[in-house]
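Missing here is one protein chain; the remaining ones are kept as they sit in the complex.
In this document, chain identifiers A and B correspond to the written order of the chains, with residue numbering beginning at 1 in each.
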Amino acid sequence: MQHAPTADAALETSTGLDNRKLLMWLFLASECLFFGSLIAAYLLYRNQSIGAPCPSDCVIDGVTHEGLFDIPFTSVSAFVLLMSSVSMVLALAAIQRADQRGMRVWLATTALLGMLFISGQAFEFTEFHREGLSLSSNLFGTTFFVLTGFHGAHVTVGVLILLSLLVMAFRGRLNQAQSLHVELAGLYWHFVDVVWIVIFTLVYLIQP
Amino acid sequence: MSVRKPGFRLLLTLALVLLALLLAGCDTKDPQNTFSPVGDVADDQRDLFNLVLWPAVVILILVEGLLVVALLRFRRRSPDELPKQVHGNTRLELAWTIAPALLLMVLAVPTVASIVELGRAPSADALKVTAVGQQWVWSFQYPDYKDAQGNVLTVFGTPEEPPEMHIPPDLEIAIQLQAADVIHSFWVPKLAGKKDAIPGRNNRMWLIAREPGTYSGQCAEFCGLAHAEMRFVVVVHENMDDFQQWVDDQLSEEAAAPGTSGPVAGRYGE
Partner (left out) sequence: MARLTMGQRAVTMVEALRMAREEGATYRGIWSWITTVDHKRIGVMYGVTAFAFFLVGGIEALLLRLQLATPNGGVLDADTYNQLFTMHGTTMVFLVVMPLSAAFFNLLVPLMIGARDVAFPRLNAFSYWVFLFGGLFMNASFIAGEAPNAGWFGYANLTSTTFSPGHAIDFWALGLQILGIASMASGFNFLVTIFNMRAPGMSLFRMPLFVWMTMVTSFLIIFAFPVITVGLFELLFDRLFEANFFNPAEGGSPLLWQHMFWLFGHPEVYILILPAMGIVSEVLPTFSRKPLFGYPFVVFSGIAIGFMSWGVWAHHMYTTGLGTVANSAFGISTLLIAVPTGIKIFNWMATLWGGSINIKTPLLFAVGFIAMFVVGGLTGVTHSIVPSDYQQQDTYYVVAHFHQVLFGGSMFALFAGIYYWYPKFTGRLLNEGWGQVNFWLMFIGFNLTFQPMMISGLLGMPRRIYTYPDGMGWDVWNLTSTVGAFLIAASVLAFIVNVIVSMRDKRPAGADPWDGRTLEWTIPSPPPPYNFAEIPTVRARDDFWHRKYREDESGRAIPVVAGAAVEEEHAAGEHHAIHMPSPSFFPLIAALGLPMVALGLMYDYALVAAGAAVLVVGVYGWALEPASE
């Protein structure tokens, strides 16, 4: 049975945790296995890819091919995503102290930064594609696009959730009593951010 | 004990099963019978199975027997009967945790020893054969034997006629497994357990045949439409000379009719 998310709803449960918060944590735990499997596939296949394009400079049949990765660029977009987590925290803090305007500002900021990250991904992918990388080009293309693609899809869903929350806010339906919605969105958003940190480190920064 | 009691039927079924198992082991005629091995590897595998089989049978009879006894002895005799409410016994729990664990670890020792022995690299003077699996026919190559043009001796099969892998007895055969398309598995039960042929991978196994004869084998990994028909035969010659004679015959035949078509196993099964 679900009422409006008040502090009381949580106290009625055997653990004291709101049902929906527990659900979100369990969901995120299962998502660890999801991304873990994708990352494992990427790492297992790291040195098996045949032919160009390659992530970093590689020599094939005596010809040197320039690596695709632009670490400075990707670092900036990673930073953008990281900052979006900060704004998300601020949004939650705002609504928890009943600062409706503050929440709207920070929610919008988070969504914007998220969209900026996605744009960066889109730009990067387009560049790579121009260089010949695709799902079918070679093993690197397959594993890279599937891993980062699924992550990007998760960020996109997150942005949609944030925009939906903003719409709710503008309709006057997202007040201090409903702060749990913002908290849950925040949990999801931080998780997606942490996954990116792992991907960025393992895929971009640590080259064999 | 009346026929209607639950225990009788159970025991009867079990007895029949055990009898059948014993009978099965006795029939050496069955061409793929793992209980009548003719090679070192299959011997070892059969011995290991017997090692675990008998304790398993004993445990089975004990457990099923206790079940039957419990049902007979403790069946409800009156509707108000209330037995003593026993909640547990920690000593018993420890006993039936530790004892099985120990028994299983005892079994682990010969198991691991055998894994190591069977998984070792083939010896340097083993006879090399490459078994190539391709939908839906096997072929066998002998890298040590080439004809005048330098072509490796290859035996092909057709769906109607399974290919024959000829080997001498009492000599270690080092088999390389290759797959030209999808995963297959090379299995000649009387000589050795199976090993998969996986595209892009070089699996290997060794075996030693001890008795001359013709032994039946087939693909043991589902590989599509005619998987059931992907059979082959291992012909173990009387002795090394006999085998060498066969090799010479094959090579001269090939010289007479060159240009065979058939599967080519590249590095990635292309």
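As a convention for this text, a residue touches a chain if its C-beta (ideal position, glycine included) is under 8 Å from a C-beta of that chain, and two chains touch if they have at least 3 such contacts.
Predicted model, so just to flag it, every value in this text is computed and none were measured.
Participant: Of B:Ile183, B:Val235 or B:Leu251, which residue touches the hidden chain?
Facilitator: Hidden-chain contact among the options goes to B:Ile183.
Participant: Which chain B residues would touch the chain omitted from the figure, given the whole complex?
Facilitator: Residues of chain B in touch with the missing chain: 6, 9-10, 13, 17, 20-21, 24, 27, 29-35, 42, 44-46, 48-49, 51-53, 56, 59-60, 63-64, 66-67, 70-71, 74-77, 81-89, 92-93, 96-97, 100-101, 104-105, 107-108, 111-112, 114-116, 118-120, 135, 177, 181-183, 185, 187, 189, 192-196, 198-201, 203-204, 216, 218-228, 268-270.
Participant: Contacts of chain A with the missing chain: which residues?
Facilitator: Residues in contact with the chain left out: 1-2, 13-15, 17, 19, 22-23, 26-27, 29-31, 33-34, 37-38, 41, 44-45, 48-50, 135-136, 138-139, 141-143, 146, 150.
The definition used in the following text is that only the chains that are shown with their structure count from here on.
Participant: Chain A to chain B: how many Å between their CA centres?
Facilitator: Centre-to-centre distance between chain A and chain B: 49 Å.
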